[in-house]
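Just one protein chain is left out here, and the rest sit where they should.
Now for subunit A:
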């Protein structure tokens, strides 16, 4: 019981996402952060207000953190399908340490 609880807490803290999710996060970070920087710069320049640049940049970055850091469900839509544990039969020609088992 305690072990299960600990496992849950650890999972929550680690916030694992699947491979597709990781690819998506990578893309989001690169595209959106670049966009935030560009928007911050141009809005600030055309409004001639450097504080606006600072605030847009910081707020955009904070929003992006909220989007990519927690393990949202849409980062976990492609769970890896592992082989069943202790399968019924050893697959034919399974190679372990250069020896053919089975």
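Assorted remarks:
Rule of thumb we're sticking to: contacts are C-beta pairs under 8 Å (C-beta built on N, C-alpha and C of every residue); 3 or more make two chains touch, one makes a residue touch a chain; residues count from 1.
Following the convention adopted for this analysis, contacts and distances are computed from a predicted model.
The complex appears with one chain absent; UniProt names that chain "Signal peptidase subunit 3" among the candidates "Vacuolar fusion protein MON1", "Signal peptidase subunit 3", "LALA0S03e05556g1_1" or "Protein PTHB1 isoform X1".
Residues 13-17, 21-23, 25-26, 29-30, 33-34, 36-37, 40-41, 44-45, 47-53, 57, 61, 64-65, 68-71 of subunit A touch the missing chain (whole complex, contact as defined above).
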